[in-house]
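Complex shown without one protein chain; remaining protein chains in place.
Labels run A and B following the written order; every chain starts at residue 1.
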Amino acid sequence: MTFSWISAYWPLLLAGAVQTLSLLAISVIFGFVIAIGLAFAQVSGGPILRSLARGYCTFFRGTPLLIQLWLLYYGVGSLLPMIPGIRQSLFWPILREGFFFAAVSFTLNYAAYEAEVLRGALLAVPKGELEAGRAFGMRPFTLTRRIWLPRAIRIALPTIGGEIVMQLKATPLAFTVTVMDLYAVATKVRQDTLLVYEPLVVVTVFYLIITAIIARSFRFLEAQVPVRR
Amino acid sequence: MATSSQGILDLLSPYPPGWGGVLLTGAASTVAISAGAFLIGLLLGTGGALGKLSGIRPLRLLLELYTTTVRAVPELILIVGLYYAGMDGLNRLLAALNLPAFELNGFAVAVAVLGFVQGAYMTEVLRGAILAIPVGQIEAAKAFGMGARLRFHRIILPTLLPNALPGLANLWMSVTKDSALVAVVGYQELALATRLAGASTKHYFIFFLASALIYLALTLVSNAIFNLVERRVRRGQPKLA
Partner (left out) sequence: MRLASTLFAGLAFALSSMAAQAEVRFGIMNESYPPFFAKDAAGKWQGWEIDMMDAVCEQMKEKCSIVELSWDGLIPALQSKKFDVIWSSMSNTAERSKIIDFTDKYYNTPSTLIGPKDQKTGATADDVKGKTIGIQVSTIQSEYYKKYFAKVADEKTYQTLDEAFQDLAAGRIDYVFGDSLALDAFLKSDSGKDCCAKMGDVADDKEVLGAGVSGGLRKEDTELKAKLNAAIAAVRASGKYDEITKKYFSFDIYGAK
């Protein structure tokens, strides 16, 4: 096993890691915000809202991420030339890069899975606490903001940590739409050096380190607000 | 899109020159690979769960390594790595033992690789399900003098199933979606068939949408089947809240 190529390629590996982490951060943060909306739509929304949210979740959880990604990048991409003046618009630098589409696709997908987790957590908050809040005269929005949502997030924290790790493991798919993420760098190294396994091994180590950091951080977060058993 | 609805139906028709047939064959491939991988995963998972609970320390550590590594490494890397390394390593092992090398066809390799990955997840699901069986029932079975085999298929298996089913249903969903990843190593299932159809006709949007709908149909049908199975397996047990 030769690892001598690392000295030449480490700037590229670092850049790839930055891309991977950016995709992860964007999809997790924005996905979480969307997921809160979807979860509440399903728990306390009217019938139309509920079925729309359910439909969204079923579609995004029922189809492979790879297909969603290709549908967005190539499918929408093939429609782009039909919009007049798109190349001169200020959106063009974003629309011509794969990163935007990968980020959007991962965000929408993550939101669907996270919504399921949050929905379960919202329903698991002890009713007594909500009743106490109402007895205090809290308005629904204050109740949600002060009691319901924070308690639900705390209940869901371990699962959210797991979901973030799963999202990290899904990011390599971005390489199929020209994003130079960590896995794409490994493919490039494999192509340049014709080594089959070594680049994969190095990149795997990167992923394992990032996974360990995420797992550690979540254990720290959970320890901040202990759950009484 | 400058295609009329007649044009779209022509493209999707199951008979050549429509590409519907290629998509459906791909879908059948997807189901076949997923089923094969699910079964292998079940076997590995059952063995893994029992091994982890058996109390033999080296076995437990080995299985810990297996499940942790497989669950921490991205599936894409696992599939690509195992696809090339698996056959290579196996053949080198056989060569070292002076046995003739043999070839597995693409289907078998895809199933083996996905099954290996699924096995790790299944181990955790089944282990959790076995631990959830009330200890009193096993003690009662032992008090009756039931041997290990009888205990397994009279008490453990029937009680395990309802606990494990939601987890198993999730794993079935994830294996059908992970099967799309073998498109990256070139085995032709639905995702790759869709790309080929799109590439040939240049109508990408239609074919990706059609393929998404096929996967969705697969998911919904699987959900319905699992719900039926769960209802049957839970008969006679107190309903959940």
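Here, a residue touches a chain if its C-beta (ideal position, glycine included) is under 8 Å from a C-beta of that chain, and two chains touch if they have at least 3 such contacts.
Small disclaimer: the values here were computed from a predicted structure and weren't measured.
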| item | value |
| --- | --- |
| Identified contact with the non-displayed chain, of A:Y9, A:F32, A:F60 or A:Y74 | A:Y74 |
| Option touching the unshown chain, where B:K52, B:R71 or B:R195 are the choices | B:R195 |
| Hidden partner interface residues of chain B, rising order | 16-19, 21-22, 25, 83-84, 87-88, 91, 100-108, 111, 184-186, 188, 192, 195-197, 199-200, 202, 204 |
| Residues of chain A in contact with the chain not shown | 74, 77-78, 80-81, 86-87, 95-97, 176, 178, 184, 187-188, 190-191, 194, 196 |
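Just so it is clear, only the chains that are shown with their structure count from here on.
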| item | value |
| --- | --- |
| Between chain B and chain A, distance of the C-alpha-averaged centres to the nearest whole Å | 23 |
| In the complex, chain A residues that touch chain B | 58-59, 61-68, 70-71, 74-76, 78-79, 165, 168-173, 176, 183, 186, 196-197, 200, 203-204, 207-208, 211 |
| Chain B residues touching chain A - in the complex, by the definition given at the top | 1, 72-77, 80-81, 84-85, 173, 176-178, 180-181, 183-184, 191, 194-195, 198, 202, 204-205, 208-209, 211-212, 215-216, 219-220 |
